[in-house]
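Yeah, one chain of the complex is gone here, protein chain that is, but the others are all in their spots.
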Amino acid sequence: MNKKIYTLRELAAFLAAEFRGDPECVITGIGALIFAKSHQISFLSDSVYVKYLDTTQAAAVIVKKENIANKNSGNYIIVNNPYLAYARVSVLFDDTPPMPVGIHQTAIVGNDCKIDQEVSIGPYCVIGNRVKIEQGVRIEAGCIIGDDSEVGEKTRLCANVTLYHKTKLGKRVLLHSGAVIGSDGFGNANDKGVWQKIYQLGAVVIGNDVEIGANTTIDRGAIEDTIIEDGVRIDNQVQIGHNVQIGAHTAIAGCVGIAGSAKIGRYCMLGGGVGINGHIEIADRVVITGMANVGKSITEPGGVYASAIPAMPHRAWWRIIARLINIEELMGRVKELEKK
Amino acid sequence: MNKKIYTLRELAAFLAAEFRGDPECVITGIGALIFAKSHQISFLSDSVYVKYLDTTQAAAVIVKKENIANKNSGNYIIVNNPYLAYARVSVLFDDTPPMPVGIHQTAIVGNDCKIDQEVSIGPYCVIGNRVKIEQGVRIEAGCIIGDDSEVGEKTRLCANVTLYHKTKLGKRVLLHSGAVIGSDGFGNANDKGVWQKIYQLGAVVIGNDVEIGANTTIDRGAIEDTIIEDGVRIDNQVQIGHNVQIGAHTAIAGCVGIAGSAKIGRYCMLGGGVGINGHIEIADRVVITGMANVGKSITEPGGVYASAIPAMPHRAWWRIIARLINIEELMGRVKELEKK
Partner (left out) sequence: MNKKIYTLRELAAFLAAEFRGDPECVITGIGALIFAKSHQISFLSDSVYVKYLDTTQAAAVIVKKENIANKNSGNYIIVNNPYLAYARVSVLFDDTPPMPVGIHQTAIVGNDCKIDQEVSIGPYCVIGNRVKIEQGVRIEAGCIIGDDSEVGEKTRLCANVTLYHKTKLGKRVLLHSGAVIGSDGFGNANDKGVWQKIYQLGAVVIGNDVEIGANTTIDRGAIEDTIIEDGVRIDNQVQIGHNVQIGAHTAIAGCVGIAGSAKIGRYCMLGGGVGINGHIEIADRVVITGMANVGKSITEPGGVYASAIPAMPHRAWWRIIARLINIEELMGRVKELEKK
């Protein structure tokens, strides 16, 4: 593992932030405020936990100025947004194993590829024909890339990722293991009960700085392409149907399903397990809370939408269900009363 | 890529359909009516969009006779069901890369297999013992096939598919990347709180003309087999438990979960994210709309069932939830009024 060591002064400089305390204080990792060990840096993002500043074992804490107004001692880095500063610092302590530059001798590369000299391609990868791989790309063991695909600068495919033919990935994309990009959209025409396959002629185009979670699937388009714009973040086990468009900087939590031809705006947030119907549009900056089902377009930007029911003791729930199923009868009784 | 070129006359002949206009009109692809380029064929499946016939750039359009009743010019193929005709034509423009016939030198094949001469097995595939692979099968890179499995004629396994031992696939089956067939069913007996594994002794049997989506999982049976009948279409990220039976020509959209021993009828349609309880039966031709939860058997064929709640602004939703939780109290107040 690659242990990294920094001083408080170095971390503050990295964040272009003010600091207080011992500039030579040694920091070798990150810890949560209540669990941090003596050489870790921590952060206070929610003022509710300000009391833990007194008891934390952390070597230093990233804080807002207001949280240390009455502190006379301690090592602090002072920022406006401690959570964001923690995010920025986290890369310094990342211990993802490095990969040697070069193409592993067991990797199989097709014909007429354009592969930069400075790439890492791991064991048992299979790269198709006419694939373009740019500088700094890292493709881990067991990845399979179909013909005519393109992988932009510094993009990383974790182990066992599958790209079908003609997939285009932008720069600095991160795909987690088991992700499948470019599988056929679910296109079937009904012929007297029997399904006639609609061959999927489009592809998948993914922008820059996109992250795609483990075992997430993105289908290729039927005619036009499926499009994921820049900066989108997609968690694990998400299913994105053919011809979906996801606007830039939208975040999609785990287990979401987005049916074909849906168009999600930019800066949206979809909670875990949300379902989006096909052929609808969701405006920019819309938030859908977990396990909601969006059946119609949402045309106004920026609202928060929900439809999940919170779990409750099951007997109480089944009484409610019984009443709900008979709500029409209840309505009738109210109408009857109103007549009298 | 394999660009294909057809004339209007050829496509009409392929569809055994009448055409109007220039028989030598050249068609190199398919486009949606409003996006089609000048050498693409398009189709008009919904008469709502008939106005686009006047403005489309498409070389030709597949239409119903009634939609061009008043047209004096233009290139048309005339059919009863344009969407189905489009589906049929789509295969002509499919650019899925071909695979060379033969077994790649890095593929590992076990003992006592019966493999047809005319198959394509890609790099780094691992085929177990006593596996039978029929004529025209295509197994892409990184697939793993367990002992005693059978793969029928012209079946295609996309890259990184896993078949456990004793899996039987029919003819013309298509499995997308990351699909796992034959994993253990979720069988556990409780022994004073501790789970005792129930070894899963059945297998998975898949009929002809079945399509299975990316990262979909189908568990092997506990004692008898899990069965997917002919013509079933399963989308991505679907989970099918042990001993489930799916009737012929049923279509299952993404993210559906079907618990153990459920029996789904023929010609059913399950929307995205639907959950089916274990040990229930669903009659033929039943439609379950997206994200519904089917807890009991549906014995009458042909209905449409639902239980999803459409997302709405979250404040409005939480007011409704508060009222719903107190619906018993509301009922009580109505009863009190009725007494008076």
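Note that the chains are named A and B in the order they appear, and that numbering of residues resets to 1 at the start of each chain.
In this text, a residue touches a chain if its C-beta (ideal position, glycine included) is under 8 Å from a C-beta of that chain, and two chains touch if they have at least 3 such contacts.
Being a predicted model, the structure only gives us computed values, none of them experimental.
Engineer: Looking at the whole complex, which of A:5, A:101 or A:327 touches the chain that is not displayed?
Structural biologist: Touching the chain that is not displayed is residue A:327.
Engineer: Which of these touches the unseen chain: B:74, B:97, B:136 or B:257?
Structural biologist: Answer from the full complex: B:257 touches the omitted chain.
Engineer: Identify the residue among A:50, A:113 or A:159 that touches the chain left out of the display.
Structural biologist: A:159
Engineer: What is the set of chain B residues that contact the non-displayed chain in the whole complex?
Structural biologist: Residues in contact with the chain left out: 108, 124, 126, 128-129, 142, 144, 146-148, 160, 162, 164-166, 178, 180, 183-184, 186-191, 193-201, 215, 217, 219, 223-224, 237, 239, 241, 255, 257, 259, 273, 275, 277, 288-289, 292-296, 298, 303-307, 309-310, 312, 319-320, 323-324, 327, 330, 333-334, 337.
Engineer: So that we can see where the missing chain sits, which residues of chain A does it touch?
Structural biologist: Residues 1, 29-32, 35, 81, 83-84, 86-88, 90-91, 93-97, 106, 122-124, 140-142, 158-160, 174, 176-178, 211, 213-215, 231, 233, 235-237, 249, 251, 253-255, 267, 272-273, 290-291, 308-314, 317-318, 321, 324-325, 327-328, 330-331, 334, 337-338 of chain A touch the chain absent from view.
Throughout what follows, only the chains that are shown with their structure count from here on.
Engineer: Based only on mean CA positions, could you tell me how far chain A sits from chain B in angstrom?
Structural biologist: Each chain's C-alpha centroid was found; their separation is 26 Å.
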